[in-house]
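For reference, the structure discussed in these notes is given below.
Note that one protein chain of the assembly has been removed; the remaining protein chains are unaltered in position.
Per-chain numbering from 1; labels A, B and C assigned in written order.
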Amino acid sequence: MRYGFLGPETTFTHQALLQAFEGPTPVADPAEVTMVPFSSVATATTDLLAGDIDALMAPIENSVEGGVSGTLDVLAATDSITIVAEQVVLISFVLAAREPIALEELTTISSHPHAQAQVQGWLRTHVPAARVATSSSTAAAARDLAEAAPEQARGRAAVCSRLAAEHFGLEILADGIEDTAGAQTRFVLVTREGRIPARTGADKTTIVVQLPHNRSGALLEALEMLSANGVNMSRIESRPIGDFLGRYSFSIDLEGHLEDRRVAAALRSLHRMCPVVHYLGSYPRVDGERTEVREDFADETYDEAHEWLERLSGMIAAPRG
Amino acid sequence: MRYGFLGPETTFTHQALLQAFEGPTPVADPAEVTMVPFSSVATATTDLLAGDIDALMAPIENSVEGGVSGTLDVLAATDSITIVAEQVVLISFVLAAREPIALEELTTISSHPHAQAQVQGWLRTHVPAARVATSSSTAAAARDLAEAAPEQARGRAAVCSRLAAEHFGLEILADGIEDTAGAQTRFVLVTREGRIPARTGADKTTIVVQLPHNRSGALLEALEMLSANGVNMSRIESRPIGDFLGRYSFSIDLEGHLEDRRVAAALRSLHRMCPVVHYLGSYPRVDGERTEVREDFADETYDEAHEWLERLSGMIAAPRG
Amino acid sequence: MRYGFLGPETTFTHQALLQAFEGPTPVADPAEVTMVPFSSVATATTDLLAGDIDALMAPIENSVEGGVSGTLDVLAATDSITIVAEQVVLISFVLAAREPIALEELTTISSHPHAQAQVQGWLRTHVPAARVATSSSTAAAARDLAEAAPEQARGRAAVCSRLAAEHFGLEILADGIEDTAGAQTRFVLVTREGRIPARTGADKTTIVVQLPHNRSGALLEALEMLSANGVNMSRIESRPIGDFLGRYSFSIDLEGHLEDRRVAAALRSLHRMCPVVHYLGSYPRVDGERTEVREDFADETYDEAHEWLERLSGMIAAPRG
Partner (left out) sequence: MRYGFLGPETTFTHQALLQAFEGPTPVADPAEVTMVPFSSVATATTDLLAGDIDALMAPIENSVEGGVSGTLDVLAATDSITIVAEQVVLISFVLAAREPIALEELTTISSHPHAQAQVQGWLRTHVPAARVATSSSTAAAARDLAEAAPEQARGRAAVCSRLAAEHFGLEILADGIEDTAGAQTRFVLVTREGRIPARTGADKTTIVVQLPHNRSGALLEALEMLSANGVNMSRIESRPIGDFLGRYSFSIDLEGHLEDRRVAAALRSLHRMCPVVHYLGSYPRVDGERTEVREDFADETYDEAHEWLERLSGMIAAPRG
């Protein structure tokens, strides 16, 4: 099997994919998987749909930046891919060099602009004199430093992930240098549509809905559909539909699995009221937290109500004439 | 077939039963029905459950007095009877005598206390000198007058329905003598459980619900279940459950039929949240007014949502192991 | 001061009035009050409005029978009376005679039909041979027995309240003879409009509302107004408005006092949406149970929001021109 990820090797997406092979519910046996780096979610998705890869790990939201538009829009645009797993990676950076060196001897720090933005306070304080150089990714910064000629590596360091530093054999000069600790990115593993992972009891369901435009209060109505079935949201992101100002779709994570009667009932209600409900998958929560369900939202309660109504319906007379 | 009614003959309940054999959807061919008067709803219900009669007409609510507790409580107490039709009767009274007579010559007016209360203003104005005598029903007042010896009937009149006056061959001295015009009583025809009349498109459904007592806002939640399925209430009456102050059941009429997907969905939701949902029947509205249904509450919309979810559910993998 | 009650002396309403002079928040010093029995709520109300009495105790709901229509309708019909207190009386009956006597020697049991209905099982079991005689009230049954000539009192007993038996010096043969234990009646003490009792922290507020008739879902909307301000209902009773079938007003008890910001806010919202909101009073709960209020419904939270908005409003420019 071939699994794609947003590369190059040692990116945070790569790290998310490596994590997905561990833990209580690994997505596959890593021995049977070839990991394939891609330069963008769009190109990887094309390959996924073409059958060149079997799955793809992509970032979906970041605790600082919010939703990852590229992934959200790709997920919304096709009916043929399904989320089968999620991973969360703590976004932390190290400063790494070819060999041990005092910070004040550093002349050049290379990294990706995104990472630089997250460590600029630390750099200003600890290596104020060093020049900042741009690389195409933090992984590339680490790799280039590792592969540079010794005289070119002198006085240089890279801002990258611990995984990258270790992978390319660099020396870690400082750890956890990000200005805001605790930033996290959430990733999803998607496959071509086909199989929804069975319910584990600690699951999430991801959907994209477009609300009806001809009446106000439609978002309120949609949330009431969830509430009426005891279904909580753990994420809601608005995305423009693209035709007019003020028209949005909403990308939503629900707590629970399609197999849960309450989730199924909520989805049916949304399907009735919304012009578009795009089901993207139900999959195990990475935190393993089981959803507590009030008795009136339990499967048995839905089943009993269903059976009661079936019995009543059996008593309806055939229409006259 | 034997149909019971709250008697004696020519009561408003009798009139409701006669009406039920007419109109676009008669409940039965009157030629095949024997009408049986009863002195109370309770005794008639006992006979209905015992199979001695096949159906029973009983008052359920009055536009002035409100719900008829006797009928509401009998309906709530048994699972074995079903409402199959409703009738509405305009409550209007006449003053009737054995033969034409001037009002000022009347010495005694007889009627039932309930009726007297509704005509007392008229009597005070038009026959201030007459004594008011009590009879066990307005029908009895008319019958007794009709059957009295001529000398005993002199100077006497009865407050009764037009039906009673005509049935017993009395002369109508004044018509529409009720103080408040337009009072109406609604009646229901109940049978032993068995067959629910088929949907006509202009239907009502009657239920009794007990709400959960362990949380506030339960009535709000119940009404949201109706609203979420586009189901309107045309009547709601609170009745004490009888154990503690502040504990009620609610007798509710919904617009629509059990066959309507939206009504069925609302009932299932109520069944989930309520300790008791007692289904009393779906039957044609006597006013024949069809319920307008927004597109997201149409049968097809429910069916499409159901099929969509069935397709998705077919993609769930078998549980591991 | 003169306080009326539904008489005669020793009725449950009398007992409710006596209770109102006791406990942590007595309504008045009993030494300064003359208690005046009335034969109906309507006549007592007339005297109250005329200034002949200063207050009136009347039953408002019973745990078995539901709302007391007479009182509810009188309260709804006038703007000039205010509820200032409530009492709850446990409805329990004794069997009492002039002197000790074995049950099998009793030949006649007298009482009010309403009371008879509540003890008929006990009577059938314990005094199956005795004849049941009707009196105009349980208090009258006790009084008549106490005042009867000795030979007429022989073999006779009365079904009445313990208060009546003790008041008239009767011997209690059996206690708690009601078939359903625990029935309660709730009473309210009303005065001519004027002063609303200050907040105690454990209060109730009683209102009557008429909902707008031109749109469905109005009851749901009204309950949302309460819920949006964290206000619970402890009682809701529907009463017909009297003009057409299906038009109701609702008599409602709210937990809290007009002085509570959340109650005031809820009442303002109801006043906006409803053609009629009739405020009947705020008064201490007889059970003394304090209402727990979530932080976002506390007085301070309302006050802070109010001040914040006042500050903002101070920044609005004068209109152009």
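Throughout what follows, a residue touches a chain if its C-beta (ideal position, glycine included) is under 8 Å from a C-beta of that chain, and two chains touch if they have at least 3 such contacts.
Everything quoted here is computed from the prediction, not taken from an experiment.
Shown chains touched by the hidden chain across the complete assembly: A, C. When the missing chain is restored to the complex, the residue among A:G51, A:G242 or A:G314 that touches it is A:G242. For chain C, the residues touching the chain absent from view are 82, 193-199, 212, 224-225, 228, 258-259, 264, 267-269, 271-273, 279, 282, 296-297, 301-302, 304-306, 308-309, 312-313, 315-320.
Although one chain is not shown, part of chain A still touches it, namely residues 61-67, 69, 88, 180, 182, 184, 186, 216-217, 219-220, 223-224, 226-227, 232-240, 242-248.
Please note the rule applied: only the chains that are shown with their structure count from here on.
Taken as a graph of touching chains, this assembly is arranged as a line, each chain contacting the next along an open chain of partners.
Averaging Cα coordinates per chain places chain A and chain C 60 Å apart.
For chain B, the set of residues that touch two or more other chains comprises 224.
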